[in-house]
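Can you read through this structure? Questions will come right after.
All protein chains but one are shown in place.
On to chain A.
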Amino acid sequence: MDTAAVLRGSGVSPGAGYGPVHLLVGSIPEPAPGSRYQGEAAAERKRAADALERVADDLEARGAKAGGAAQDVLGAQAMMARDPGLEVGVAERIDEGVAAPRAVFEAFGKYRDLLAAAGGYLAERVADLDDIRDRTIALLTGLPMPGVPDSAAEPYVLVAKDLAPADTALLNRDLVAAFVTEDGGPTSHTAILARAMGVPAVVGCAGATSIGQGTWALVDGASGSVRLSPPRADVDALLGAAAAREAALSASTGPGTTSDGHAVPLLANIGGPKDLESALAHGAEGVGLFRTEFLFLDRADAPSEEEQEAAYRAVFDAFPGGRVVVRTLDAGADKPLAFLPPSGEEPNPALGERGLRMFRKYPEMMESQLGALARAAAGTAALPYVMAPMVATVEEASWFVSACHDAGLDTAGIMIEIPSAALRAHQLATVVDFFSIGTNDLTQYALAADRQVSGVADLQDPWHPAVLDLIALAADGAAGAGKSCGVCGEAGADPVLACVLVGLGVTSLSMGSPALPWVRAALGRHTLEQCRTAAVAARGALSASTAKDAARAELPGLADLGL
């Protein structure tokens, strides 16, 4: 690839980043069977032994840095890399003429099969063994190391086909200048993570994975451009403009409002008390989506009501006088809980027993969660709202709202994420206290495009006019009954779409905290009438991309923000 090229994708997390490219390798390809080496056997054996030793040293060094349980795990992996049986197996194959990478692959294969056959604990070690094997082969073949670097001389631009949660779990924010992925759309894991971390990101960038390792790249997370080996002047100009925007953003403070004074509370999406600091730092007026799954995931038994109550109270206490919208447990086939098994295999988890449907099956779980919420809410200065995910019918909504009111929770609502709920919003609004639109799932269900399937990522776009129509129906339904209708999906974090949502009649916006200043600034530069005009223009378009363009044309204040 031309090293001075410009690549283009979708900018999904604004800001500018500049650094050397680190290409994330998903898997190391298997060295070809029968590959041979040239030269002396002794030299090839030494090459293999040195690579294994370097991998072992690296694992030990990482263990020493991590300490604790991680040190034990990494230390055990280092022992595997230094295994004498493995060394003999590699040497024997090299003596037969097999090239070092293939010899390593085959020698590991023997133990891999033995461990996999044993099952249980040992089968789980297969992944550790594969990791050591891949690292060794990467060293021998000059491929980049699999995984995310945990140290770097300067922040790098992480480039990948797509980023999975496992890749990003260990990411250090200070080491990442930007994300660029070949695949993915605005609701991909990469986009969500980038906004949550405040990292500039470009997704759906064709050719990204062909960029050479270490090439310097300048990433504009607003326009979606990725410039390779740019001249210094361009770097300074873009980073300077980004810094100026940061300054404009930090100047926009206070409650969310349009320029003509129409209040739109700006709230934070949080996963638990750990996210409160960021929410408060970015000026959240409350919480629009408290995902309670974090209390329940990755554990064998249900958390006690006392444990739940303490976590809920910590969040309520952070927002005296502010709204805190708690979403009840959103578990199911895609987020399974050990203690709430689904009825059976589900070919379409997104259409299966999840969200409120799990509560229908395990009403005692709902009683326990509502009970803990009611006790945490008692005496709090916050305004506690409780809502259920995955509501399809009026009957489900009534059942949930009654249970909340019976538990002493006065403000009970539902998520609007199933098209049937948006279509019948005017009826639902008479039985619930509020709506909150989950645009990610609403888009997935409206366009029949699974969020987990990257092949349909282009359909996963909340700008699609059909999604905007459903949002308008929900907002109109709520307004007709005098109820509020917020948005708590990723759509609210897009400053341009946020203006359109307000124009559609949405009454509050909730998002990952780093997006709050952008949305506050974008709203504050437009009147409610301009937002409405932009909404009409977007709904009149034929596609997601033309809807966005049509809306932008009606929102002149975006230019100040470089959006």
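Criterion: a contact is a pair of C-beta atoms (placed from the backbone, for glycine too) under 8 Å apart; a residue touches a chain by one contact, two chains touch by 3 or more; residues count from 1.
Just so we're on the same page, contacts and distances are computed from a predicted model.
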Name under which UniProt lists the unshown chain, selected from "Amino acid/amide ABC transporter membrane protein 2, HAAT family", "CMD domain protein, Avi_7170 family", "Phosphocarrier protein HPr" or "Thiosulfate reductase cytochrome b subunit": "Phosphocarrier protein HPr"
Contacting the left-out chain in the complete assembly, out of A:M80, A:A222 or A:A475: A:M80
Residue in contact with the excluded chain [from A:D57, A:D72 or A:D95]: A:D72
Residue touching the undisplayed chain, where the options are A:H22, A:R45, A:R93 or A:R125: A:R125
Residues in chain A touching the chain absent from view: 72, 75-76, 79-80, 83-86, 111, 114-115, 118, 121-122, 125, 129
